[in-house]
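Every protein chain of the complex appears in place save one, which is left out.
Take a look at subunit A:
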Amino acid sequence: MFVTSAYAQEAQPAEGESHAPAGETHAAPADAQAGETHTETGIEHGGGAFPPFDPSNYPSQLLWLAITFGLFYLFLKKVIVPRIGGILEVRHDRIAQDLDQAARMKEDADAAVAAYEQELAEARANANTIGQTARDSAKADAEVERKKVEAELDGKMAEAEKRIGGIKSKAMAEVSNIAEETATAIVQQLTGTKVDKPTVAAAVKAVRN
């Protein structure tokens, strides 16, 4: 609290002096220099006015601001802005390029997948047709074989039947002879007469039919 009161006492005269006529401006440099060496003793020696409102500082402030800010502006305009702008642009291009490349690679990968699947489908279809033909030819072969065997068996059967027929008719013929001889013998035994052979044969024949 005593700090502010002490300051207030000093500030009052200083504020009063800030309204001093502008003619004082030219005297200010020497005065201010004296103020610089005695700054520790207080502001009543330091040019008289509140420093930011002291017009004697204005020319120097303006000149040095113009020099420093002007050079700073030129430096930024000529060097920094193109450089950072360039960095950002290069990065932007690079990212766009990388994204393009990624998209292209994805397309390639998709195409490869599609080709693979198509090939797979083709292979599957091929396998099916191959299996089908194999199955068909095997079936056809089996059929031919079967027919051949069947034909062979049929031939054999026909032959066997023919043989059986022959044997049967031969046997039947034998049966007539036996019947005639038997009949002849029976008649001879019963009647004691000899019957001629054609009569017996005719009788047998008549009975068998």
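Here, a contact is a pair of C-beta atoms (placed from the backbone, for glycine too) under 8 Å apart; a residue touches a chain by one contact, two chains touch by 3 or more; residues count from 1.
Everything below uses one rule, namely that contacts and distances are computed from a predicted model.
Selecting from "Germination protein, Ger(X)C family", "Glycine/betaine ABC transporter permease", "ATP synthase subunit a" or "GMC family oxidoreductase", the unshown chain of this assembly corresponds to "ATP synthase subunit a" (UniProt protein name). In the complete complex, the hidden chain is touched by one of A:76, A:99, A:153 or A:167, namely A:76. Think of the hidden chain as still there; on subunit A it touches residues 2-4, 6-7, 10-11, 14, 26, 28-29, 32-33, 35-36, 39-43, 46-47, 50-54, 56-69, 71-73, 75-77, 79-81, 83-88, 90-91, 94.
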